[in-house]
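The complex is shown incomplete by one protein chain, all other protein chains being positioned as in the whole.
Then we have subunit A:
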Amino acid sequence: MQFMLLFSRQGKLRLQKWYVAHPDKAKKKITRELITTILARKPKMSSFLEWRDLKIVYKRYASLYFCCAIDQEDNELLTLEVIHRYVELLDKYFGSVCELDIIFNFEKAYFMLDELVVGGEVCETSKKNVLKAIAAQDLLQEHIP
């Protein structure tokens, strides 16, 4: 996976994670380009599009779009699974997650993603383990004044 973006239906970026380094300018350009392309797509369309030499896999959950860029050889369906897994995790953690949860606790959303995906590769496939690790870290955080 090359990067993951979360953005709202209004085109506002909510989260971005880059696993391949790009200069800030390029990141902004890519983000803008993808947001417009994806928002222009109709709901009945497939979740995949070819973009530059990458494949974009996106999925909409409520008002949020989750969008991943993967290599040509990567498995699109697997990427959808990753996205779904992430959404499930957020849901479990926040308790029926909504966009505002992610806006106000964006660092938690990042921590969660970091447990799930490291360096662009899936790290932990068990939801239980991820939540356990996050809970342990939260505990650690709260115990230190």
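Methods note: a contact is a pair of C-beta atoms (placed from the backbone, for glycine too) under 8 Å apart; a residue touches a chain by one contact, two chains touch by 3 or more; residues count from 1.
Operating definition for what follows: contacts and distances are computed from a predicted model.
Considering only "AP-3 complex subunit delta", "Eukaryotic translation initiation factor 3 subunit C", "Myotubularin phosphatase domain-containing protein" or "Dynein light chain roadblock", the record for the omitted chain gives "AP-3 complex subunit delta", by its UniProt protein name. Screening A:36, A:63 or A:129 against the full complex identifies A:129 as the residue touching the chain left out. Listed for subunit A, the residues touching the missing chain in the whole complex are 13-19, 21-24, 28, 42, 44-50, 73, 75-78, 80-81, 103-104, 106-107, 110-111, 114-115, 118-126, 129, 133, 136-137, 140-141, 144.
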